[in-house]
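Note that this complex is displayed minus one protein chain, with the remaining chains in position.
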Amino acid sequence: MLGLRLYMAQRLSAMVMIPLTLGHIAVMIYAVQDGLSAAEILGRTKGSDIWFIFYGLFVLAVSLHAAIGLRVVVHETLGLKGRALDVFMWLAGLLLLVTGLRAVLAVTL
Amino acid sequence: MTADSNGLHVDVWRGSGTEGRFERFLVPMQESQTILDVVAWIQQYADPTLSYRYACRVGMCGSCAMMVNGVPRWTCRTHIKKVIKDNAITIAPLRNLPVIKDLAADMDPFFDKWVAAGGVHHPTRDRNDEIEKLSPATPERIETDTGIECINCSVCYAACDTVSSNVDFLGPAALQRAWTLYLDPKDADPGVILEAVSGRGGCHNCHSQGSCTLHCPNGLNPMKAIAGLKRATVSSFFKGGR
Amino acid sequence: MIRPHRSHPLWIAYLLHRLSGLGLALFLPVHFYVLAFALNQPERLDAFLRFADDPLVKVAEFGLVFLLAVHVFGGLRLLALEFLPWSPRQKTMAASAVAAAFLVAGTFFLQAV
Partner (left out) sequence: MTMTSIDRHDTDILILGTGGAGMFAALHALQTAPAGTKVTIAVKGLIGKCGCTRMVQGGYNVALGHGDTVERHFMDTIKGGKWLPNQDMAWKLCEQAVVRVRELENEIGCFFDRNADGTLHHKAFAGQTADRTVHKGDLTGIEIINRLMEQVLSRPVEKLQEHRAIGLIPTRDRAALAGVLMIDMRTGKFRFVRAKTVLMATGGGPTMYKYHTPSGDKTMDGLAMALRAGLPLRDMEMVQFHPTGLLAGDHTKMTGTVLEEGLRGAGGQLLNGAERRFMFDYDDRGERATRDVVSRGIYAEMQKSNTSSNGGVYIKMSHLGPEMVRQKFSGMVKRCADSGFDLAGGLVEVVPTAHYFMGGVVVDTDTRTEMEGLYVAGEDAGGAHGSNRLGGNGVANSTVFGGVAGDVMGVDIRRMGALRDPDESVLDAEVARACQPLGQKPANVQDLRHRLQEAMWEGVGVIRTRRGMERGIARVAEISDELMQSGVASANLAFNLTWHDWLNVRSLCDVSEVIAEAGLARENSRGAHYREDFPESGDLDSSYFTVARQRGGEIDVSREPVQFSIVRPGQTILPVGEPETLVEAN
């Protein structure tokens, strides 16, 4: 159920996420190690364009990536196919995108 | 013969289509004995109606594969000592294929996909031409040699869970053949092959489960071949191949 | 019970990757939602900060990072397998990727509590 295009989209978005997630995990480890509180973290992210772009990009990539990933899983385990499968993929992507962007805005605005 | 240490308890799948059940047979144990010998013994001496398939009996034709203790194997070259557990063996028809009767599976889907994956040579010369001089030592040729000795036994096809869950998936053997053909400098149309393996059932559906490679009785590596196809399709994608 | 044809490192790696991917896909929206819900009004900030210190939330957060670590390393392995020329050593890589994931997650966990 994956043609070359979807495959490419999934792999490219995964590659985009690699530095982002590693960065995120590193930050978290650093933060926890340094004993930063949640308030301190938020203090740094709020109003920062860099963090906005950082997490914004992540949300875009993850929406694409996970939507395609779920498409595969749903096809293989539930046997969904054709239009229904496409609709499912778009809905999943949209859900991630909307919730994700709201969170990014909340953290960085 | 009694159920002593000399007897082998063999549970054999009986049935056709989706209906069936296991039936137990007691088979005398021998010094040199393969799973195929066990199955043949049952048909010849215990239940003449048992159906199965074999031809070459030396691991060349790929007709005799079955599930042995839940693992797909070529039965003509599987010594019972390799698989026996507590004097018992379970034998069932190959997974992921329709069952014709008992241990004989219908291999047509496997071969339909072999063709669908583009696994047919596209000639550039004909019988009136000289045979092309080709070095046996190019990287392509060396790579091809690792995948060309496939006996189309469908063991990898039975081992792959993507085949079971995705009806369109062309499967490891067919894709591996496409890969060797793609590498073949004699083939006129590698583009057609990439096209054929990029559809909904194509190489991109493989999740690198690796069961194909692990179970291939000939030690081939379809997983590697499929990765090769993925790379080739991706680079042709970037080169604007489509 | 893992069916016999599946009991090998590559298949386990596949399973872990799928489960972690699924887990992420299910929990990430929740995580996003909670984050946004807690922060979208300034007066809630305090409430959120208290909420974030809740050990239960900490565990949930840890779970997410754990899944992410497992999935990312599995994903790295896959990408390497698909895009780098293949070598038999990749079998070992499968196992070590999983190990590394646990290591990272483990350190994180120890630090967190």
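Order of writing sets the labels: A, B and C. Residues in every chain begin at 1.
Everything that follows uses one rule, which is that a residue touches a chain if its C-beta (ideal position, glycine included) is under 8 Å from a C-beta of that chain, and two chains touch if they have at least 3 such contacts.
Just so it is clear, the model here is predicted, and its values are computed rather than measured.
Q: Please work out which displayed chains the absent chain touches and list them by label.
A: Computed over the complete complex, the missing chain touches B.
Q: Using the document's definition of touch, tell me which of B:Pro72, B:Gly119, B:Pro190 or B:Pro222 contacts the absent chain.
A: B:Gly119
Q: Would you indicate which residue among B:Thr34, B:Ser198 or B:Asn221 is in contact with the undisplayed chain?
A: Residue touching the chain left out of view: B:Thr34.
Q: Give me the chain B residues in contact with the hidden chain, please.
A: 16, 30-34, 36-37, 40-41, 43-45, 48-63, 76-79, 81, 100-102, 104, 107-108, 111, 114-115, 119-121, 123-137, 141, 144, 148-152, 177, 181, 184, 186-187
Just so it is clear, only the chains that are shown with their structure count from here on.
Q: Return the chain pair with more inter-chain C-beta contacts, choosing between A-B and A-C.
A: Most C-beta pairs in contact, of the two: A-C.
Q: Using mean CA coordinates as chain centres, what's the gap between chain B and chain C in Å?
A: 35
Q: So what's the Cα centroid distance for chain A and chain B, whole Å?
A: Here chain A and chain B have centroids separated by 39 Å.
Q: On chain C, where are the residues touching two or more other chains?
A: Within chain C, residues 18, 82 contact more than one other chain.
Q: Which residues belonging to chain A are in contact with no fewer than two other chains?
A: Answer for chain A, listing residues that touch two or more other chains: 11.
Q: Applying the document's contact rule, which stretches of chain A touch chain C when the two form their complex?
A: Residues of chain A touching chain C: 11, 14-15, 17-18, 21-22, 24-25, 28-29, 32-33, 37-39, 42, 59, 62, 66, 69-70, 73, 92, 95-96, 99-100, 102-103, 105-107.
Q: Please output the residues of chain B touching chain A within their complex, sorted ascending.
A: So the residues of chain B in touch with chain A come to 162, 165-166, 168, 198-200, 202, 204-205, 230, 233-234, 237, 242.
Q: Given the complex with chain B, which residues does chain A contribute to the contact?
A: Going through chain A, the ones touching chain B are 1-4, 6-8, 11, 72, 75-77.
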